[in-house]
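Removed from the display is one protein chain of the complex; every other protein chain stays in position.
Take a look at subunit A:
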Amino acid sequence: MEEESDTRKINNSFLREHNYATEADIISTVEFNSSGELLATGDKGGRVVVFQREQESKSQPQRRGEYNVYSTFQSHEPEFDYLKSLEIEEKINKIKWLPQQNAAYFLLSTNDKTVKLWKISERDKRPEGYNLKDDDGRIRDPSTITSLRVPVLQPMDLMVEATARRVFSNAHMYHINSISVNSDYQTYISTDDLRVNLWNLEITDRSFNIVDIKPANMEELTEVITSAEFHPQQCHTFAYSSSKGSIRLCDMREAALCDKHCKYFEEPEDPSTRSFFSEIISSISDVKFSHNGRYLMTRDYLTVKVWDLQMENKPLETYQVHDYLRGKLCSLYENDCIFDKFECVWNGSDSVIMTGSYNNFFRMFDRNTKRDVTLEASRENSKPRAILKPRKVCVSGKRRKDEISVDSLDFSKKILHTTWHPHENIIAVAATNNLYIFQDKVN
């Protein structure tokens, strides 16, 4: 066994040095906490790595609050469902932070079937001076104990420990795609392909099903749920997106089962763009409420759309992420890229939206100025303090210098997961097994 683990270590370091990623290291989710002090990443190997922002110090102003590893723990392990003869992947699909209420930090992490609540706490003192055992833990010889002493807390090296406080399991027949904490900080929803379940954070043996779109006859299945999120302020409202490109807003006060939506957002399909792959590219991969709760953003394969909650028949704004791929859908279908699920994110003030693309490109759209930029997350372009240069994809025949042609794009390098600091212009971008953190330039 030891030999095996040695071989694994050797292989891993060899692969890392030569820039190959082991599949377990591929980052599958990134999330800032509500203060932006912490950044969590989940990977395919079921691990969670939490980064903490350094305190800004006057003595070192150039180290403007960098993020360093704070805690690493194994959140989920691979499991086997014996009844269905299915392996349950340990890949972390989503992480959501709970608001901080005391010195400890809490987050929810989920794989395909099980949600777990983790408590991350610091220990920087330990009691010393016990009567019955010495500081190394060895039992003291009773004959040597002549006086009574009171243990005192002494400082020690900071230790960050993560403990699983709750495990919410056995509630999903299908694969969990999202979790969302309610603004009441007492409940949360977990969503799979056909159902949305409501949980109380304290209760693990019971959950309430609030949306169920499973048809009586599975042959009649035409759409699945792709993502769901609670409204940021209204604790009774949540939205869920579907594989057909529609979003439903539901009010939990209306009925226990929220199968009937109160708002239905869908844009009629443009018949001129119809193709074999229209259904696939219209499937929504991510839905996010704006921080102010007035808008919804959705991501499908080629576009990002911003919807006004008051207007259901069409989006307020549509942004083309990589329209040059429209003519390549057949190849993207064959190499499976057409099934990639990109996420999208708002900045703190809801004025800019960001999403990923291929070739390690990610795009930002300023909603006010209508300007957009394409940036690249790569080692060569990301030396510390370097300024990111805008990139451009050449769509017509004549390629300018510094432009990249569509055929040269590397489709194995995709940015699916990104997150934006809640208050500042700091973004975290996951590019396969690498995490890039970019900040506004210092004046």
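What we mean here is this: contacts are C-beta pairs under 8 Å (C-beta built on N, C-alpha and C of every residue); 3 or more make two chains touch, one makes a residue touch a chain; residues count from 1.
The rule is short, and it goes like this: contacts and distances are computed from a predicted model.
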Among "Rae1 protein homolog", "Small ribosomal subunit protein mS26", "Immediate early response gene 2 protein" or "proteasome endopeptidase complex", UniProt-listed name of the chain not shown: "Immediate early response gene 2 protein"
Options A:Ser243, A:Thr303 or A:Asn347, residue touching the unrepresented chain: A:Ser243
Identified contact with the non-displayed chain, of A:Phe73, A:Tyr174 or A:Phe411: A:Tyr174
Which residue of A:Glu87, A:Asp184, A:Glu202 or A:Glu254 touches the chain not shown here: A:Glu87
Residue of A:Ser143, A:Asn217 or A:Ser272 in touch with the missing chain, whole complex considered: A:Asn217
Residue numbers in subunit A that touch the chain omitted from display: 81, 84, 86-89, 91, 112, 174-175, 177, 193-194, 217-224, 226, 243, 276-280, 283, 330, 333-334, 336, 339
